[in-house]
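Yeah, one chain of the complex is gone here, protein chain that is, but the others are all in their spots.
Just so it is clear, A and B label the chains in written order, and each chain counts residues from 1 on its own.
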Amino acid sequence: MFDFEYIRPISVSDAVDFLKAHGSETRMLAGGTDLLIQLRNNEIKPLFILDLKHIPELQTGIQQKNGIVSISATVTMSDLIMNELINRYFPALIDAAKVIGSVQIRNRATLIGNICNASPAADSAPPLLVYGAEVVAIGPKGIRHIPLNEFFVRSGVTILQEDEFVTFLELPIPQKKMGAAHVRRTRRRGHDLASVTLCCGVEETGIVRLSYGSVGPRPMLVVDESGVLVDRKASEESKAIVFESMFSQANPSKTSMRASPAYRLAMLRVLGKEALELAISRLDEGGL
Amino acid sequence: MNFKTVGSPLARSGGLERVTGQQKYVADIKLPSMLESKLVTIDSAHAKILSIDISEAQKVDGVLLVMTANDLPHPVPRFGPQIEDRPVLADKEVKFHGEPVALVVAETIEAAKQAACLVHVQYKELPAIFSVEKALDPSAPLVMDPFLRPNDPKSNTNVFNEHRYGWGEIDESKADIVVENTYSFPMVTHFCIEPHAFIAAPDKDGIAIWSTIQHPYWLQKIIAKLLKLPLSKVRVFAPDPGGGFGGKQHTKYEPALAFAALKLGRPVRLVLTLEESFQAVRRTSCETHIRTGFSKHGRIIFQDIIANYLLGAYVDIADRVVGKGSYAGAGPYNTPAVRILARSILSHTSPATAFRGFGNPEINWAVESNIDEAARLLGIDRLEIRLRNLAKKGDRFIPYDKPADGDWQQTVIKAAELIGWNKPPDPSHHRGIAVGIKLGPTTGLSYSLVRLLADGSAILACGTSDMGQGARSVFAQIVSEELGVPYENIQVVMGDTATVLYDQQTSASRSTVLMGNSILKACYSIHSQLKIKLARAYQIEESQISIDHGIVKFPDHEEEIPKIIKTVLGSLGGEIIGVGEERKEGEKNHPLGGSACFYEFNCTAVDIEVDEKTGDIIIARYATVSDVGKSINSMQVHMQDEGAAVQALGHTLMEHYIFDEKGRIRNLGAADYKIPTTMDLPKEFLSETVENLDGPGPYGAKGMSEGALLCVSSAVASAVSEAIGTTIRDLPLTPERVWQAIHLQK
Partner (left out) sequence: MAKPIPIEINIDNRNYRLEVSPSMRLLDLLREKLDFTATKECCSIGECGACTVLVNGRAVDSCLMLAAEADGATILTAEGLSQDGHLNDLQEAFLEKGAVQCGFCTPGQLISATYLLSHNPHPSREEVEEGMAGNLCRCGCYERIIDAVISVSEKNGGEK
């Protein structure tokens, strides 16, 4: 590994100050499950690694306040899975968290680290997009709230400036009854990166939110307000038409080793249907 | 027969060390003043080396040596078990993606890694051959330099060898149907959880090598030759490998390390990364064109097989894999006419080497699938068609060679029963069945040393490599059985050429039989010595004493050997030493150098569902039955068969190298080369054995541990064809491939 300095600030403002001076040569370390691989493979050569796990302000964990659930930067996938609030309000996020890596990975990988890594195949992204997550970022210019859908730019790239970092993720507690489910396609049943990762959320009103990843440079969010997908009297053909339009932005990589574009596009449709059915049954069971 | 220890599922010898973490593997060994090293490779499958600039690398603090071919004797020394084709370091040309161009040696691994990145290799990329088609093209560049095989008319081609076997009048054969297809078996790698590791250290006026090697004595021979040392001055330590499966049989980077260690006068260690191990070893891949003729009653009339095995850039032992693997390619069936042409074809890829099954799985995939197709065309049950053709015990299914040595029908019927073949499957379930055969060792030489100590405990020293198959336990059980020494009082010493007697190798499922027999002989020698000494001590005739399963039988009483050892040894104490030699000589005119000691035979059956939407294969039930003669350790026998099944499910369902257009491996490492996990297992797994005490090994044992891998793909594909109505002839059967086959039909 390239030689780097290890920085361990104990306050957000210390971290902000450090990034102000050295942001372009610094990488943030939370769980490290992506970062250490990139370091080992010499994909990145930062001069500084900033470990934010010793910043008390970022250790608040998962809190509920004023209709928002906030998730701090040190929250791991395992923390999410065991948390009562997330299980109650955001079950599709639990679906996704449970399949990210292995137990060992989940015990370290953070939710915020997962979205900052900005892999198009990030399994947490589709449910977070469906649930309308917002990123809270801080930098020398202050705090800003960024809707997650604006946060992802393309593979490995977010909208963050070099001197910014993410402190919290905020999820609005659903005001209306909804059902949501996350599904994905992998090469084996054991842990794997997704060939397609997808979340479908269905509101009482019939609005359907579909988010999918690993079929383009970034996770996509599409919303359909026609109500056709949840209309039991609607024909399969009419539903297929809506799905087609929702999937129209899928643009899978032609060079990916995990799956061919044809398979990915076909699985998108298979998973879309599967997730929709699961979401509807969760909605029927009482919502959320 | 009432055995005391043989046949019992005794806890593994060496198990304690493994569950406490005390077991030392090569990468755990630290020698005083040991240096660390790193291979330097280029990102090309085939290139001419123009220059290597080591100046920047040499300046890194802690770096002691940046060794290239220039630092070696000239011409660059070459080695290899079949032909001495592989240079110690790349000689002016890189012939496979990952071939080492230099070796950096430093005080710390960090310094070595840093310096390795600073070795600047100027090279000219050349066209790379990485498919059978490209390799056989007359205009293809030659992988092997012709000077390496001067009298070989094929030296201007990429065909290293052609093996032709057969009998009967194939062109005159009359078949009612002929099934003709092409099948492909992919490139896969061993993926031992322990990557290869090596240490070389000057040892007085010789050298000591620690290696994950399965064949320490082969390595000793090669190092001695390369360094021009007598065998007695080359000591090879072979700690129990962390998995081998054939990938650690032969010398790889030990010679480079040896040269470096002697140059520096200090020990040097090299531990491969997982990615480097993928580049170092793989299984032969294969494209098989097969024509099988059948009568309308499902009797096989002829087999006409062309198997094009793709080897890597250096032959390693892969030509032997091809020759031996294709020899029984027509399968364990009585076949009137057979023509097999198996080619060993070179390419600019990782050197293929031995891998569990040794060339048989590749050809089994084609042969069994063709039989399935005939069964479907003729409307004959797939179990029935096999039983109709299967050789019976004693049949010369290879007319000029060892007859069938087992009741193979019994094995097949047992597997069929376990899967419930004759009961209707659950809705949406489909079944498959296949058989596999493999020749055991054709030559062999194993020495063992058994030492019965003064207190009735014993030490066994033997050169087999226990890489997880449990050789230690099997051998300790034999000693325990024959000498009456409690199993837990037996110490098994392996892996040191200076103190352990010669063993040819650990491969071909040979060790239970060959080393086992050698150990029996050593024990019998101890018996003889005991009888002589006891006759004298008790003043009776030797003929009045017999020894059976560790018990000495006198005319009027019996004693366990450990209890009377003090009487035997007298006041000076000491020990009783037995040496055993088990030798299987070669046969000059035999195409393989000798007939097989035994055949490994297995039948595998599966019950699966296929998810037509995604192409997923779910194995509901898996049954495997092997004909093993006699289980010495029954638990370990099942463990081997279970392990072989899981490994084979890997190449059946998910494993394959992915290349780019330049022949470079894209999926090095565990992120994109997937092997089965706990979540990829069959829902129900059944493993049984057939034990008719009809093997040549101790107590009627045969060798085992490869059999259960041979026909797994064929059995699964047999079920998949039923499920989806079309046959897939390429492996692995990934969900995407299955899905494509389903949807192409529609």
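By our rule, a residue touches a chain if its C-beta (ideal position, glycine included) is under 8 Å from a C-beta of that chain, and two chains touch if they have at least 3 such contacts.
Note that this is a predicted model, so its numbers are computed, not measured.
Q: Out of B:17, B:133, B:384 or B:488, point to the residue that touches the absent chain in the complete complex.
A: For the chain that is not drawn, the touching residue is B:17.
Q: Given the contact definition stated above, which residue among B:98, B:468, B:484 or B:663 touches the chain not shown here?
A: B:468
Q: Extract the touching residues of chain B with respect to the undisplayed chain.
A: 9, 11-12, 14-25, 27-28, 30, 109-110, 190-195, 240-245, 271, 273-274, 467-470, 635-636, 638-639, 642-647, 669-671, 675-679, 681, 685
Q: Residues on chain A that touch the omitted chain in the whole complex?
A: The list for chain A reads 1-6, 8, 29, 32-33, 36-37, 39-40, 49, 51, 53, 78, 101-105, 107-108, 190-191.
Heads up, the rule we're going with is that only the chains that are shown with their structure count from here on.
Q: Calculate how many whole Å lie between the centre of chain A and the centre of chain B, each centre taken as the average of the chain's C-alpha atoms.
A: Those two chain centres are 44 Å apart.
Q: Note which residues of chain B are touching chain A in the complex, please.
A: Interface residues on the chain B side: 110, 113, 117, 613-614, 653-654, 658, 666-667, 671-672, 674, 676-680, 734-736, 739-740, 743.
Q: Residue numbers of chain A touching chain B in their complex, please.
A: The contact residues of chain A facing chain B are 1, 42, 185, 187-193, 257-260, 262-263, 266-267, 270.
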